[in-house]
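Here is chain A:
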Amino acid sequence: MKRIHALLTAVTLVLGVATGGFAADTIKLGVAGPHSGDLAPYGIPAMKAAQLVVKKINATGGVLGKQVELLIQDDQCKPEIATNTATKLVTEGADVVLGHICSGATKAALGIYKDAKVPVMSPSATNPPLTQSGDYPNFFRTIASDDMQAKMAVDFAINTLGVKKIAVLHDKGDYGKGFAEFAKKFIEESGKAEVVLFEGITPGAINYDSIVGKIRRDKAEALVFGGYHPEASKLVSSMKRKRLKVAFISDDGVKDDSFVKVAGVAAEGAYMTGPRDLSSIPLNATATSEFKTEYGTDPGAFFQEGYSAALALLNAIEQAGSTDYDAVVKALQTKYVETPVGTIKFDDRGDAEGVGFSVYQVENGNFKELK
Partner candidate 1 sequence: MAEKHKLLEVKGLTMDFGGLRAVDSVSLDVCEGEIAALIGPNGAGKTTFFNCVTGIYTPTKGDILLHPKGLDTRRLNGLKPNRVTEMGLARTFQNIRLFADMTVLENVMIGRHCRTKSGIFRSILRSKGVRQEEQEIVEVSYQLLKKVGLADFANEFAKNLPYGAQRRLEIARAMATDPFLLLLDEPAAGMNPQETAELDQLICKISEQDRIAILLIEHDMKLVMNISNPIYVMEYGKKIAEGSPQQIKDNPKVIEAYLGEETDA
Partner candidate 2 sequence: MQGFKQSILVSIWFVFLTFPLMAVRVNTADRIVEWRWMNMLWVAVASFVLSYAWRYMLARKQARNKSEESGQQQGRVQVLLEDMGFRYRAMGVLLVLALIFPLVFDTYQNTIMISALIYVVLGLGLNISVGLAGLLDLGYVAFFGVGAYSYALLNHHFDLGFWAILPVGGILSCLFGVVLGFPILRLRGDYLAIVTLGFGMIFKVVLENWSDFTFGPSGIANIDKPGLFGIDMNIDGSTLYIYYIMIALVVFTILITNRLRNSRIGRAWIALREDEIACVAMGIDMARTKLSAYALGAFWAGMVGVLFAAKTTFINPASFTFMESAIILSIVVLGGMGSILGVILGAFILILLPEYMRAFSEYRMLAFGAAMVLMMIFRPQGIISNIRTKYEYKGLREETDNG
Partner candidate 3 sequence: MLKINNIQTYYGNIQALKDVSLEVKEGEIVTLIGANGAGKTTTLMSICGITPPRTGDITLDGDSITGLSAEKIVQQGIVQVPEGRRIFPDMTVFENLEMGAFLRTNKQLVQQDLNYVMTLFPILEKRKNQLGGTLSGGEQQMLAISRALMARPRVLLLDEPSLGLAPLIIKQIFDIIKQINKESNTTIFLVEQNANQALKLADRGYVMENGAITLVDDADRLLENDDVRKAYLGL
């Protein structure tokens, strides 16, 4: 019995030394998000962004003279898989992590990164408590949180458009419903308008005619929708078919080329919030063209944010001079970095400063920034 015990101790010791003793000759950038399953469209662009950034940086000598190695893990946006993914990344020695994509998965995974002292930056997790609760000091994001967007959307509806009756809809998802709930709260707080309808629609349903009829019945003047572009296009198409003319205001999940392409003319005149116009930022054009040469198509959702996050993380390591957690976090919070979403640094809660938000309107098939 004693012998077995001794053997075990020896085994653990050897393994412990083996894993801990590796000299870190690369910088390891973990990438986590849905790369398979129905939510893959939201994860793959960020993953490709990371690949592009790393390729470019490695070609020019890497970070701190070391090559950057990518550790890519699929979390399918599921919390339970995300914890596995996170553990895997941590044990593989990821120095920083780009991800996760969905807020739920991010929340589930953050505890593990926190314990392992790994800074995490999400290009897409917009759930406010992620930064506002203070529970996750290692969390950063290159996208604005839902409440900021909701506030902007509501202000726009009430002050610019001057509507009094607003219908608020969402897709029952964590992102959409979060946005919608904030919107409702802000509308009620403003006292200038009322929420005449607050409901969730079923994603994937064949039509939304009932809900469109309801908007008409309740005489709403504007519709605030929280969710993603597939449902948004169905909604605006349905509204157009049914000749319902109310202002359609939505979020960043809808500000996607697919929305305009799918909804076509029905999308005309729709408003949505999104990061301020990036086309003037040189890096944005560069990133997009890199993607186009590599993959031949337009980049998808969260590509710019993913690209920015990868740049910001690697830049922070470079600035910090090491992969030490405190140094990297400090660099993220103090040093500005130029990214496709602007020149940014992060506040002490983890939200990016310098990521501006604007309201856009679809005009002739393009998103036009409203100043």
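Note that in this section a residue touches a chain if its C-beta (ideal position, glycine included) is under 8 Å from a C-beta of that chain, and two chains touch if they have at least 3 such contacts; residues count from 1.
In picking the candidates, the idea was that all candidates are chains of the complex that A comes from, given by their letters.
Quick caveat: nothing in here was measured; it's all calculated off a predicted structure.
Colleague: Which one touches chain A in this complex, out of 1, 2 or 3?
Modeller: 2
Colleague: Taking the touch rule as given, give the residues of chain A at its contact with candidate 2 in the complex, in rising order.
Modeller: 8, 11-12, 15, 19, 35-37, 73-74, 77-80, 82-84, 87-88, 90-92, 102-104, 107-108, 111-112, 115-116, 127, 129, 135, 172-174, 176-178, 181, 200, 257-258, 261-262, 296-298
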